[in-house]
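Every protein chain of the complex appears in place save one, which is left out.
In this document, chain identifiers A, B and C correspond to the written order of the chains, with residue numbering beginning at 1 in each.
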């Protein structure tokens, strides 16, 4: 792989790392609210996987989605603005941390019901096949989603109909405070859940961005050409708590376990390797660090400057009046109950 | 196996066969209503499996449950009365064909949402283990339920917690009009759905009652002693339509396929074998036929004579007022909305 | 031209699928089996397995899949064999279909129709006999349609399919064989517009789906007593055409609402509350709701009949609103 690409991968991972660190600060300052799940420690998975995709491929993620969204190339400014709940955000501030969506980049979100987004990814793949296209759908999910009914129903449908989906399991060993050993009966090999449905599966070191990239590009080629799903388990680890509300190591894991894992920090691994292979020197990393710092600074500035959504935004985007064919009463009727009409007004505001 | 037992197995299968044939007639006469799913062709599975159980073991089934209920020893009179919707029925006529329940025999039902009863079976097993008992839970379900989320979530929980359940899949090749090849991606080996969760699995000829009995007794011993679930796939076939509303062979299967399958009629197989082995002669079979005919006749007579439920039954059994601990307002309050109080009266009757 | 409710649905779906290749039908036994209730008769032959898709029994999976397909440019029509099974897909319907447009700030729409029979048929028992329209109507982002006649079924299904929002389209097993005039060829009926099915002056009867037939029969009986009942069918349950309902209530001052579902927090409670709020001063007395009984559906025929609203109950309710005290 050429040097530029390698540095690009490093830059992407660093961008996510610094973005998340800044997000934590912004959360502490109360500029970000709600549940906020950081991706620190898992950067190699998103960066290695997404780097392989074409612009017209689709990406679906769960609620720990900042990294996937940034790796897909979404503007950090608009991502930070979304976390701030501002109108300049990707979703005009209506989605938030768990629901980042950037349709232009075919980053389809950002979902907060564990396993609930997997059928959607299969649906995007169904549409691709229906149209005779050759796009691939990349679906990220945690190992905690593996035993869910939605996951298994999806795997069976994808296998049955030969849908072009890469099911990418981010096995970071924990679902909130529950270790995989107490969640998945066959925790030693969660990919069995896919092979049980006749889906080919593999496993890769999720801390090694190059290994991830290679495994994913093999899988994606296979999916694109053979039109069938693939399941890839990535072994990774979350360095911080489950969410900002959760300490880095609660009752459920030890400080030493976390420290141990940090020795294989994906950024450290790549940096060491690039230095060893003389593909990059400290100057390069210093420059990258500065470039990234600049991007993050601008992102926060943009988010801070972005106005909060106008009150009128509250009732927008519930329904679309766009339609094909003859018009049929999509206009806002007086006294139309349940179309953001008088009833909900009466409900919400009274004067 | 001794002769008496062999003849008992034959008698049980014949009882189910004749009961179902008569049910079809009663349905045609309008004495049975709703959806009615007959078990004809699959008798060996219920009879061979249930014969192994102890009285204190539990049995759960789906909506094609007449056979399982009769095999468990429920009184044919009360089963037929339930199908007739009479107060003498197992459930006082409130359950019907799809919801036969006989707690005395630990036949826990009878459920009409495909896959929906599987978690209940795991729950009964959880309770057994919680109490330190050694009972086993037998859970019947069709191959159509295998890809369902409820099935997979249940298999994972049962494996994870070592619950004493026998998951008995009745693979009769079709879920309504859909052949297993178009429903389960890995249709050649549906048991993979269990092994994926670390559950030991096996397969047996579901038309051979002795084979079923042997496989189930091995499995049940294993479950009872080792306290862990087992998955058994039985290969069987339904001779009639999916339900009384469905022709024996619709668009989805050929007459010849059905005829072919009938050559391995479970009753025919056992009968031929017993005759060949000189364990029984035609006299025996004639006698059994007469005994069964008598039982069926009495069942229909009983059902016919059993009164329809009184109107007062309509609002009974929604809630129980039984409770431990201090009394806290379980009495019927005036104007208690939603406790079968005035509102529902007003709703249902107006005068 | 005369047609059954079933044929009307078949025509609407067939005509729309001919018009637009993005539309496909997906559900259990919709293709080879032609639909559990034969609504998709002939579809597999005409459109082939690409556009008429049989599914495994995984409502959450294939409903979510359809939502994903809708998000990326297709127009799925999901057939739930009955709406009882849609309960298994509730998370997909409520958390994804209904909210994705809003959560994405309007970037994504979900043009999707989920259709199939709701309510009871004959003696299907507790798990197969329920009316859950109130649940769906509760959810912003969804539209809910429940036609009672073949004519409305065809026109409303076409509108639902042409709509870019997720639509819950509730049919009824007992309506499939009912006959009616559906005219010729292509027509649509706007969503959100109620219709006065029988004009009257003395009392307003509000009913939808199967219960419209009960209300009309009651109106017939009442006419013989010289009571002119106006029967109004909302047809679309969300958005609800309050304007039309209120106009009738204002005129008659007396309202009876007939619904098959459970009484507590049923849709009739909302319709009543909306009417009280809008025409309180015109009402001579309280609105009466005739609803299904507040119990799981019993299997026994006599109990089931007692649990579902029938004509004489509606007549009695009208007498009550007409002659209070």
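Throughout what follows, a residue touches a chain if its C-beta (ideal position, glycine included) is under 8 Å from a C-beta of that chain, and two chains touch if they have at least 3 such contacts.
Quick caveat: nothing in here was measured; it's all calculated off a predicted structure.
Engineer: Out of all the chains shown, which come into contact with the hidden one?
Structural biologist: Counting the whole assembly, the omitted chain is in touch with A, B, C.
Engineer: Thinking of the whole complex, not just what is shown, which of C:35, C:76, C:141 or C:309 touches the missing chain?
Structural biologist: C:141
Engineer: Of the residues C:110, C:126, C:160 or C:206, I need the one that contacts the missing chain.
Structural biologist: C:126
Engineer: Any idea which of A:8, A:131, A:182 or A:249 touches the chain not displayed?
Structural biologist: In the complete complex, the chain left out is touched by residue A:182.
Engineer: From the listed residues C:16, C:29, C:54 or C:91, report the one that touches the chain absent from this view.
Structural biologist: Per the contact definition at the top, the residue touching the missing chain is C:91.
Engineer: Would you indicate which residue among C:295, C:308 or C:322 is in contact with the undisplayed chain?
Structural biologist: From the options C:295, C:308 or C:322, the contact with the absent chain belongs to C:295.
Engineer: Could you tell me which of B:127, B:211 or B:258 touches the chain that is not displayed?
Structural biologist: That would be B:127, which touches the missing chain.
Engineer: Since one chain isn't shown, list which residues of chain A touch it in the complete complex.
Structural biologist: 33-35, 82, 85-86, 91, 93-99, 111-116, 144-145, 147-149, 175-178, 182-184, 250-252, 308-309, 311, 313-315, 318, 337-338, 340, 343-344, 346-351
Engineer: Take the complete complex as the reference. Which residues in chain B touch the chain that isn't displayed?
Structural biologist: Chain B touches the chain not shown through residues 58, 89-95, 99, 101-103, 108-111, 113, 116-128, 130-131, 149-150, 153-154, 156-157, 160, 316-320, 322-330, 333-344, 346.
Engineer: Over the whole complex, note the residues of chain C touching the chain we left out.
Structural biologist: These residues touch the chain not displayed: 84, 87-88, 90-91, 94-95, 98-99, 102-103, 125-127, 130, 132, 134-135, 137-141, 238, 240, 261-262, 264-270, 272-274, 276-277, 280, 285-289, 294-296, 298.
The rule is short, and it goes like this: only the chains that are shown with their structure count from here on.
Engineer: Multi-chain contacts only, two chains or more: what residues does chain B have there?
Structural biologist: 147-149, 182-184, in rising order.
Engineer: Return the residues of chain C touching two or more other chains; collapse runs of consecutive numbers into ranges.
Structural biologist: Within chain C, the residues that touch at least two other chains are 56, 58, 60-61.
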